[in-house]
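Encoded as structure tokens, the structure appears first; notes follow it.
Shown here: the complex without one of its protein chains, the others still in place.
Here is subunit A:
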Amino acid sequence: MSGTYLGMPAFPKAAAVSTRDSRLRANLAHATRTIRDKRARAVAELDDWAQLRAAGAAVKDRTLRHLDHYLEQLEAAVTAAGGHVHWAADAKEANRIVTALVRETGEHEVVKVKSMATQEIGLNEALAEAGIRAYETDLAELIVQLGDDLPSHILVPAIHRNRAEIRDIFRREMGNWGRPAPDDLSDSPAELAEAARRHLREKFLSAKVGISGANFMVAETGTLVVVESEGNGRMCLTLPQTLISVVGIEKVVPTWQDLEIFLQLLPRSSTAERMNPYTSTWTGTTDGDGPESFHLVLLDNGRTDTLADTVGRQALRCIRCSACLNVCPVYERAGGHAYGSPYPGPIGAIITPQLRGVEGTLEASLPYASSLCGACYEVCPVAIDIPEVLVHLRERVVEGGPVTRGGARTVLRPARGHAAERAAMRAAGWVLGHPGVLRAGMRFAARTRKLHPRRLPGPGRAWSDTRDLPAVPAESFRDWWQRTRGTGSVPAKQAGDEK
């Protein structure tokens, strides 16, 4: 791993490698099974889960439909509470803003709370170029950073590492970043957590600048919410003098009351807890308590392009719980790195191609990284119909069409490499539009049943490698209906047909 997502191969290529990694497969199978069962129990405790889920989706949809209104309201409320609001159209702009803010403080080190948005924009790398060292403080992010690795899960970025690997990374790398791990460090999770506590303690206590994301931003009050477990979030949010939060524009919710929905949906869906150990909320700055200066960087970076797609828009409801990863048979086997972005799993397969566009090889492959089984939709606490968006994006890859990129309307050309698919679909469309041709075709297929190969020849071979060709019935429904008018009698010929 190189610590960057640039130049990642298409999903099938990456998955072909990762699915052969037996240790990775074992680590993922163990972790996802653990959390799946726990989540199901946590959700079953609430008999109004379906209503909460529908309300969560409805609040997010309403917010998205009037996002400009709520963003302006949020900006006014944050500013009134003593915060500063910045707007970043893309990753480069966001990195420029944050780098400038850190430079103003004169500091060369920052402590960071786990944040998907800053992963997405590559903030740590941008800060490093400016001579600023960013310390990740979430345990899993620390494991990833020390191992010069990439996150592979939204909630637990080091899910691909087991305890023995984590111990080895701590022993080898902690000394290069600060306080070394004890020589006799074992692989017990409690000892590993203790080592992380000691390693990061001094950094927290002397940190002058903290960088975070946020789970929610309340428009009416200007309140930001960070949901976490370890207390590293509280450290970064309260001890430094300057706090910079980089947050995607879709994280806004209209009212304080709306949190009653999401603070029930999120913990049970993500860590399968009734409530996560720590939730911090803050509104601007508070005299004598916490940071003296607070900056909110509102990030677009492809979100408005996603918003412009009326089908794909629902992906912006996502509250980053990662329940869809934990139930996905494809994720469990391929692992998070194969998705080539900080957003792996089913949600990544619809977010990444929308944030970045489907023109790239990796992005064009992601809508296909699914069996469309629908488990992700079922567990999604905000009811994102991921299979629907996947199919929608497949169509966009194959057919092209009007899209919004970087805020501008453009027409996408059909992707190369899907010519056979397009030809087949065009032919199918024509046949289905001509009943006579359809009837003749079906009769021909029925009469040649015995000659049908079990596998397709030529380019279709790869497809039938892992699939059975559907068996063609002896008589089509249309013919059967015409002959019997639905009286249900067995066609006279069928009994002898197989002889």
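The rule is short, and it goes like this: contacts are C-beta pairs under 8 Å (C-beta built on N, C-alpha and C of every residue); 3 or more make two chains touch, one makes a residue touch a chain; residues count from 1.
Here, contacts and distances are computed from a predicted model.
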| item | value |
| --- | --- |
| Per UniProt, the name of the complex member that is left out, chosen from "GntR family transcriptional regulator", "Simple sugar transport system permease protein", "Cytochrome c oxidase subunit 1" or "Lactate utilization protein B/C" | "Lactate utilization protein B/C" |
| Residue of A:M116, A:I261, A:V397 or A:M442 touching the missing chain in the full complex | A:I261 |
| Options A:P182, A:G231, A:G360 or A:P473, residue touching the unrepresented chain | A:G231 |
| Residue of A:E107, A:E273 or A:E359 touching the missing chain in the full complex | A:E273 |
| Per the touch definition above, residue among A:A15, A:A31 or A:L150 touching the missing chain | A:A31 |
| In subunit A, positions touching the absent partner | 27, 30-32, 34-35, 45-48, 51-52, 54-55, 58-59, 61-62, 65-72, 75, 81, 86-89, 93, 97, 137-140, 143, 155-156, 158-159, 162-163, 166, 189-190, 192-194, 196-197, 200-201, 204-206, 218, 221, 223, 229-232, 234-235, 238-239, 249, 254, 256-257, 259-261, 263-264, 267, 271, 273-283, 286, 288-290, 298, 300, 304-305, 307-308, 310, 404, 407 |
